[in-house]
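The complex appears here without one of its protein chains, the remainder shown in place.
Now for chain A:
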Amino acid sequence: MQIIEHFMSLSLIRTVLLTAFSFCSAARSLSTSVHLQAQAKSKKTLAKPGVKNIVLVDGVRTPFLQSGTTYADLMPHDLARAALQGLLNRTGLPKDAVDYIVYGTVIQEVKTSNVAREAALGAGFSDKTPAHTVTMACISSNQAMTTAVGLIAAGQCDAVVAGGVEFMSDVPIRHSRKMRKTMLSLNKAKTLGARLSLLGSIRLAHLSPELPAVAEFSTAETMGHSADRLAAAFGVSRLEQDEFALRSHTLAKKAQDGGMLSDVISFKVPGRDIVSKDNGIRPATMEQLAKLKPAFIKPHGTVTAANSSFLTDGASAVLIMSEEKALAMGYKPKAYLRDFVYVSQDPKDQLLLGPTYATPKVLEKSGLTLNDIDVFEFHEAFAGQIMANLKAMESDWFAQTYMGRKTKVGAPPMEKFNTWGGSLSLGHPFAATGCRLVTTVAHRLQKEGGQYGLVAACAAGGQGHAMVIEAYPQ
């Protein structure tokens, strides 16, 4: 506990320093703008003339469970169905009022490759509502949401449900290519003799299965390995990572106990109990964390099981509407979804730096600075990845050398950053995390009375995303 306090005070000092510094730099560049911005802050809305206001009506998610626990016997569309039904219950939305459904998923169950459609039908949506599935690694449901935004902005739809699901308790493990080839030939073999000779050609090597790995296809490097290298590149120590992981768990626990995680719906798992809480939140002591051996780079690595996000099952869903339509249907929207960007960079050495690249870009688009943001929700893939991103955002050298920018964007102040926990503690069902981040920003803006929130996330393939969210006037 002492250590946590120590850490908190450290981070406070850090925040003070940061704010002081960024104030200085702003003052240096344009001394008058400081006042102007401060004045405009609470008034300025990001609405643009000629662009539809698009709102988040509400968002829900199933409890995020460690894979192999209570959800173990389900299928992905079951979880997605639960989230969709939860959204219907929460919003009281008439099932035929939805124009379109977009869902994200990363590890595909081959039987339900368009999981959006299977889940929508099962959740009782009208069979007249089309649905498609998108995939973009850990930002899949962000992609689902921005697809929805695009459909509404283009005037094609008024109400779209977006979401994401990930189910790691069961993943497709395939026969080897050799075996698949033999089996496919077997289908075509016409005579018994041909079949027998094919069967006879099967060797022991045919039987070894192909396992899916959380590895980059282009570099064959697992993500944890890349995260460890990234942490080392930015000189992030093991202690810093463990401290950040502990912070995530501590804050998540606090949020869970304080009833902040209102996006979580209860879910009666067939054959099991009702689940209503995330089960991966486990604040430990620094001593316990320090005992763990590195998980990827041995023996000198710094990324461990405890400072990485764990394999998680879960699904999320949000209702996105044009403001007009929402108001016409009598809804009180939670937030405006404003500018967003997607970025991508070197999938080997900058795999997880998406937030660093996306943040300044989206802020620029919205005409905001880091100081304007009241609520930050960043996806925590690894503690080391978050710390590396924070250091990169704080570095003029990095901004100039690798991003072609004149100055750094600055690191978010910690008291505004992931204050209800994050992927490290709440869990990270790959394609469901995006909606959780956006819904959490909306809820935190409501609770804390801020105006702007920023979501940022990294994704496999060296991609990244950021979105600016504006509180809906209360």
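As a working rule, contacts are C-beta pairs under 8 Å (C-beta built on N, C-alpha and C of every residue); 3 or more make two chains touch, one makes a residue touch a chain; residues count from 1.
The working rule: contacts and distances are computed from a predicted model.
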| item | value |
| --- | --- |
| Among "Transcription initiation factor TFIID subunit 5", "Septin", "Trifunctional enzyme subunit alpha, mitochondrial" or "Prolactin", the UniProt name of the subunit that does not appear here | "Trifunctional enzyme subunit alpha, mitochondrial" |
| Contact with the hidden chain (one of A:A97, A:L239 or A:I297) | A:I297 |
| Omitted-chain contact residue, chosen from A:T182, A:Q241, A:S395 or A:T419 | A:S395 |
| Contacting the left-out chain in the complete assembly, out of A:H77, A:R117 or A:R229 | A:R229 |
| Positions on chain A where the hidden chain makes contact | 217-220, 225, 228-230, 232-235, 297, 299-300, 346, 348-350, 388, 391-392, 395, 397-398, 401-402 |
